[in-house]
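Complex shown without one protein chain; remaining protein chains in place.
Here the chain labels run A and B in written order, and each chain numbers its own residues starting at 1.
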Amino acid sequence: MADPTAAGDVLVEIRDLHFARGERVLFDGVDLRIRRGEVTAIMGPSGTGKTTLLKLIGGQLQPASGTVHVDGENVHALSLGDLYVLRRRMGMLFQSGALFTDLNVFDNVAFPLHEHTDLPETLVRDLVLLKLQAVGLRGARDLMPAQLSGGMARRVALARAIALDPTMVMYDEPFTGQDPISMGVLVDLIRRLNDSLNLTSIIVSHDVAETARIADRIHVLSGGRIVESGTPEALYASESEWVRQFMHGLPDGPVPFHYPAAVGFDDDLLGDAGSRRAS
Amino acid sequence: MGRNRRLIEIWVGVFVALGFAALFGLAMQVSNVQFFDAREGYEVELRFENIGGLRARAPVTVGGVRVGRVAEVGLDANTYEAVVRVRIDDTYQLPEDTSASIYTSGLLGEQYIALDPGGLDFYLQDGDEITLTQSALVLERLIGQFLYQMGDSDD
Partner (left out) sequence: MTDLLQRIGARTLGIAERLGRAFLFLLRALAAVPSLVLRPGLVVQQIYSVGVLSLVIIVVSGVFVGLVLGLQGHTTLVNFGAEQSLGVLVALSIVRELGPVVTALLFAGRAGSALAAEIGLMKSTEQLSGMEMMAVDPMRRIIAPRLLAGFIAMPLLAAIFSFLAIFGSYVIGVGLLAVDAGAFWGQMQDAVDFREDILNGVIKSLAFGFVASWIAVFEGYDAEPTSAGVSRATTRAVVHTSLAVLGLDFVLTALMFA
């Protein structure tokens, strides 16, 4: 299916995407365009399937219906071989970092280079050290993943993700569980790498403040659809009460503080529940 | 990394060598390897009325010295004779009028073929047949004969 809009400055185009995991419908008609060169954030409450969306873009999962085009190619219509060729242009940063625990930092970053290129060892060394320098961890090359802090592990994984000079990098919850300093480092790093390496970045996150600082555009995902898109400023001032609650992190609003209960509080805890009213 | 990999390769090399050495050791020391005498030697056919418990790979001896082994045991469908093909080492030339018997080593041991060389100047060739044979002694039959003779002498 040739798509004229997929060319040009749109790198990733998702159309009418449906996906369910068992009984649970995660995506119910998602439409999304991600522009080349921008930092795009996909935000939403926990459990809305943001990570799943990245896996769908990367071709690791198969949608029930709908299409995902990356760089003009329909991800889910590609043969496995072509998909692997396409993936060399994608980098992905997993939430856990997903570093190979039996390899040291240097070999982790060198891994994609060794797997996909026949470069001489000296050149591989230079490239690896360049990437490590970019994330500020050239000095940590001999450490094992177990010796790294969470933030450092993520930066190493980032160096590995950009080792093959991809067109786009996907970040899965990059800020979760970070202390303020490494959070700041990562936020800054994502923006800087995006601009200096001409990347397209997709961030999946629910850390509003950090993401809003660097994102050019934010898409808010809820109930299986994109409910609102726009610049961070636009979203902070959104007309939708729900989006405002999410962006500002208000405890109560359209999303109630209380999980819906079958029986009211008074009946449940103060009266003799159930026996009188079983509605 | 490079050093480490070299060490691993050396170890794997040692391991594979050990494995094959063990296999070779088993072949040479534990079993009687057949692929050497499979090519060397010639085959002769023996016909017996009864071979008792003789099985393939049983020894074939001349004067107690092993000269070959039983290759195959079969039955002639027409004459109902047991056909035993034996493979004899090339270094031993046996006259054409050699005779064969089946004996048991010890009271309950394995059965083997003992060859008794004749005096002719013509020697057995591959595919020849030895017809002068003496069957295995089957214990039940012996006992039966013995009892029968006892009955006879009573009369």
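By definition in this document, a contact is a pair of C-beta atoms (placed from the backbone, for glycine too) under 8 Å apart; a residue touches a chain by one contact, two chains touch by 3 or more.
Please read these numbers as outputs of a predicted model, since none were measured by experiment.
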Hidden partner chain, touching residue among B:45, B:110 or B:128: B:110
Residue of A:37, A:66 or A:112 touching the missing chain in the full complex: A:112
Chain B, residues in touch with the chain not shown (by the definition above): 5, 8-9, 11-12, 14-16, 18-20, 22-23, 25-27, 29-35, 57, 59, 110
Footprint left on chain A by the chain that the document does not show: 55, 58, 60, 80, 84-85, 87-88, 90-92, 94-96, 98-101, 111-112, 115-116, 157, 160, 164
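Throughout what follows, only the chains that are shown with their structure count from here on.
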CA centroid of chain A to CA centroid of chain B, Å: 75
